[in-house]
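Left out: one protein chain. Kept in place: all the others.
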Amino acid sequence: MSMLTVEGLDAGYGATNVLRKLSFSVQRGAIVALLGANGAGKTTALRALSGEIPARGRIAFNGVELAGLSAARRVELGLALVPQGRGTFTDFTVEENLELGAYTVASRGQIAADIERWYALFPRLRERRRQPAGTLSGGEQQMLAIARALMSRPRMLMCDEPSLGLAPAITQEMFAIFERVNAEQGTTILIVEQNAELTLRIASRGYVMEVGEIMLEGSAAELLASSTIQNAYLGA
Amino acid sequence: MKHQAIPGGAAAPPLLEIEDVSVRFGGVQALGNVTLSVEAGEICGLIGPNGAGKTTLFNCVTRMCGITGGAIRFDGARIDTLPARDIIAAGVARTFQNLGVYPRMTVLENVMLGAHHIWGGATLDTLLRPRSTDRAERRMLDWCRDVLRELGLEAVAHELAGAMPYATLKRIELARALAARPRLLLLDEPAGGLTHGEVAEFGELVRRMRDRHQLTILLVEHHMGLVMSLCGRLAVLHLGRNLAQGTPAEIRAHPDVIGAYLGRAA
Amino acid sequence: MNTIAIQPGAPRLALSLGLIMALAGLAVLPALLPSFMLLQLSLTLTYAMAILGLNLLLGYSGQVCLAQGAFFACGAYTTGILAAKYGWDPLLTLPVAALAAAAVGVLIGLPALRLGGLQLAIMTFGIAMVAPQLILKLERYTNGVTGLGIDQPAPPAWFPASAEVWLYCLCVAGAALCVLLMLRLVRGDTGRTLRALRDNPKIAEALGVNLTRTRLAVFAVSSGFAGLAGGLYAIVNAYISPQSFLAAKSIEILIGAIVGGIASIGGAFLGAAFVVFVPEWSAEIDPAIGGLVYGCCLIAMMLLARQGLAGLAAQLRRRFGARLAPFTAFQRPRTPAASNNQEIAHGNT
Amino acid sequence: AGAQGITDTAVKIGVSGALTGPVAAVGAVVEGIRVRVAAVNAAGGVKMGDGKTRSIELVVQDDALDPQRTMTNVRKLVEQSGVFALAGIAGTPNNQAIGRYLDQRKVPNLFMYSGVHELADGRAWLIGLVPSFTTEAAVFADYLKKNKPDAKLALLYVNTETGQTFQAGLRTAIQGSKLQIVAAQAVTSADPTIDTQLSTLKASGADTLVVVAAPKQSAQAVRFAAESGWRPVTMLSYIGASPSSLKPAGLANAKGVITSAFAKPVTAASTDPAVRQYLADHAAAKARFDTGDSMGQIGYITGEALIRTLEAVKQPTRQALIDAAQNMNQVGVGLLLPGVTLTTKRDSGDIYPIESLQLFRFDGEQYQALGGLVSFEGRTPRH
């Protein structure tokens, strides 16, 4: 069963079209990697999926057609996005950021428990809980952004370069967390990443984008072994 | 502890000396007695876990945040008393971790801002001395076009910077910093958003720039491949304090660094 | 888009051509219009000058100053006092008016260095409110509520047309001067640093821009324009009183600037025409509901032209070719729709 | 016909007033003129001195009381609309601004609404209407000299020519008497509340409060005087004393307030034929002001004065019009108090038609006459 099916997606900015009939799908409960060079249109694709920019084409999410639905509605349906380059509310405290992340969650108990959980995983965030997110370091903000997205307990999480600005140890931890969330909560995860190796290790499937379309796809193992990937993304 | 400048001595003084620098933000001790020196001509790496204070240290050097203790010397002279706007003219240029590009300006305009301190005049000069202003503008334009060409950005020179993908923005920042003709370049995570292949290319580029423009570079980066291959020497910060210094090989094997920063798979 | 600085050739030519055409147009108008229209056009030009000054602050350096009417008053009273009380030739008072207003501008610019956008707007609005009261208070020089009458300068012997046309030509000359200065300021390095300061002052400082000096200079030029405009206004009207410089004047200038397009030179003139003529037309419909019509006009205008009239012209130009070039050359580039750009604009690390 | 703006069937009159803006209340003057003119037009027009009956075409412009806008309006009225004359332009600086232009163009500026007579000095084409504020000050002083000879006065004045003229007049008028001004405070139309001034006045120990201010501030003063337990003898200038504007102060609080007037008190129950006519005209024209609004009444009187003057004009020229206006001999106007007439005499410098006033006291519902008419005909005090 596929969680997300994208068919013939066209999106761009003003007159320029960045995506060209992009099509791919993500299986329910899978971790999928979306790779591609700088400027390939990965960020644009995620924004189109989250409803941040208008798009043409079919997006079926969990059996619901997303075209025409507002971005907020898509979050309610369970599709969360961690935007590229951190999307924290800079003037709001760390804790308020987490609470905002759980805006669509009704249960107060669950919110409190989740906040505790993220504080336990990222003790730095607990130390900074009363501090405006804008004063955090780059990496700390990235942790916060991801934690905030997961606060909504999404069905599917889309992460735009989660490792950006994270120290190696934290990057590893972050990917472990993705695996855990995926395993424990059944959250489907779509990761856009430059760190292809790490991503493909936890992913079951991968797509490679080039100038707005999927150029290559396959299982993670196939891609890890593929020579094109080796050269361009794994830095052999 | 005080480093004495030895005129004509065998050991030339380091280009940048950071001595016992401390910074507090309210209850947060972002830096505590950090000491670091960068020799002229080297590429020095600065690494450390998230929140270790690397960006803050950059901010101290460029005077974008005040220090509560210690001293910063550039080329033997104290710079921690200069106003922020004079740092770039002193010869220190930087890039910003979370992008300091002007999205509503074109790429070329962004880069030309870097050269402002060289050719730019005071606001009223434009009115009072039109001819020399125009001449300066032309010089600036030529120089910045060259820089863009070197960085392979000439194709997008007239595009709005805001329309560029993340990695290109990082490169535009680098171009702007280079346009300032600095002696010391502070790079804060310049390789963000690059694929492995691109990272390698980028390393080459930095080395080339260093040689061509006789730069000294202090590099913050979490991309270990890049740091290890590019830097001659690494300094590690942890919780706002010096943790270790040494060659890449030494650092890679340093148990404290592995524990605090690199993690198991390094 | 802001490519003027980079491609000095073509657009500059188009621009000068446009300007020459505009000037020529302005020059033949007197022959075609009744004299009271000439008065209104002269007033429009003085407004346009004040708006140009405000554009520099608002559009290019991002500082919301609502005291432009106060600088205007400062210029008008400098001219008025020198002419009426000390017998100066009104024309000679004009440079003094500009300088006096510029000095006051710097004075007000000093605290402005520390204020945020909204705070600056409100404090300067307060200054605009206090200005007429201050004029009353300084009754000894300003004649208080009685106001000052000014003898209008006679045209020189060589001038072929009437005194009214002469006054009008003075205004055209003043406006042309402001446009020229403005063009120089918003182009090239100065223009870039101004925009950099506007969009992200911290980064600009790191790039070596002297925030204090630049902002004060901008304040000086901006209020200088308003002062010159005020001086001309006093001459054209031949009479000034505090009633003419209420805070509403500053608001009118603000509206003119925004309706025209805050970073546009041609827009300043369109905006000035808007604030001079539209309220009048709407009052013509029915004096009792003039305000209603004007309010609706204003809102409708903003719904129609979100980037001001200059922005609208740019849109039309994109559709219908380059005929409107002079009005759009300095239009602010469209903000890219992306939100990672938002991130950049906030400049957090 | 002779001049611009006048044909055999119509005469065009321009008006500029504050229809909008912070002092839009003054715009009632324009409305009042409109009411009177509408009535005469409905009756067929004005039978002018040259034997022709003409209807009056009013051209109204809004200036929000900004002199510069008055200036553009007037030029537009004269040069574009081609009016024959102007009437009822409100505001001292406003009339100041247009004085020179109208003199140059030789356009009559009739019955401007300003109580500052000095304004007319040296102007040939202008004529006022209402009494000077110095007159009102003198009438107030006279009353106090007789009824409260050792009164300690607190003066609340609006900080415009109006208030300053009144103050100067009052100081002149009390010279040589035991009356003394123990405190004076200015208000502006930008003051949202004026308690500060009033508290200061109260603290001065004054037992008499004289107010020359707009309706809003006058009413606020009346209420303060009552609510604070001060209860001085309160005298309001006619510019802020109409019963309708006192209502928000509480009519009970306004009981005992003294004011001066030259127009008949207007009440719905009045039986005076002129008042009834006014009420009928007001209703017919759907006027946008209260019948009790003194500004509106002044406008109505202005309209009436205009009609009377036109009736006296022998030739359809501007010169004839200004001649007629500047040489009126006891012309009666219905809404004016009995005994008050329009009289001017250019040769002796008297271009102010109304120069007498009568005091009134508010009884909690309406104004009752207090003593007889005080006339300053031809001898308005100057300051």
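Think of it as A, B, C and D in the order they're written, each chain with its own count starting at 1.
In this section, a contact is a pair of C-beta atoms (placed from the backbone, for glycine too) under 8 Å apart; a residue touches a chain by one contact, two chains touch by 3 or more.
Here, contacts and distances are computed from a predicted model.
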The complex's invisible chain, by UniProt name, from "phosphoenolpyruvate--glycerone phosphotransferase", "NADH-quinone oxidoreductase subunit D", "Branched-chain amino acid transport system permease protein" or "Multicomponent Na+:H+ antiporter subunit D": "Branched-chain amino acid transport system permease protein"
Partner chains on view for the chain not depicted: A, B, C, D
Hidden partner chain, touching residue among D:96, D:220 or D:309: D:220
Residue among D:16, D:73, D:114 or D:159 touching the omitted chain: D:159
Omitted-chain contact residue, chosen from D:189, D:277, D:315 or D:366: D:189
Hidden partner interface residues of chain D, rising order: 20-22, 24-25, 27-28, 159, 185-193, 195-197, 199-200, 203, 215-216, 219-220, 227-229, 244-245, 247-250, 288-290, 293
Touching residues (missing chain, whole complex) on chain B: 59, 64, 96, 98, 100
Sites on chain A contacted by the missing partner chain, in the whole complex: 50-52, 70-72, 75-76, 80-81, 83, 87-92, 96, 99-101, 103-104, 132, 134-135, 148, 152
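In this section, only the chains that are shown with their structure count from here on.
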Given chain B and chain D, the chains that contact each of them: C
Pair joined by more contacting C-beta pairs (B-C or A-B): B-C
Centroid-based (C-alpha) most distant chain relative to chain B: D
Intercentroid distance (Cα basis), chain D paired with chain C, Å: 39
Computed distance of Cα centres, chain D from chain A, in Å: 75
Contacts with 2+ other chains: residues of chain B: 55, 97-99, 163, 166
Contacts with 2+ other chains: residues of chain A: 13, 43, 84-86, 137-138
Chain C-facing residues of chain B, complex: 55, 62, 64, 83-89, 94, 96-106, 108-109, 112-114, 116-117, 119-124, 126-127, 130, 133-134, 136-137, 140-141, 157-158, 160, 162-163, 166, 169, 176, 180, 188
Of chain D, residues touching chain C in the complex: 19-22, 30, 60-62, 64-68, 71-72, 75-76, 78-80, 91-94, 96-97, 100-101, 159-161, 164, 188, 190, 288
Residue numbers on chain C that touch chain D, as the complex places them: 34-37, 39-40, 43, 129, 133, 136, 144-147, 149, 233, 237-241, 243-244, 246, 248, 283, 287-288, 290-291
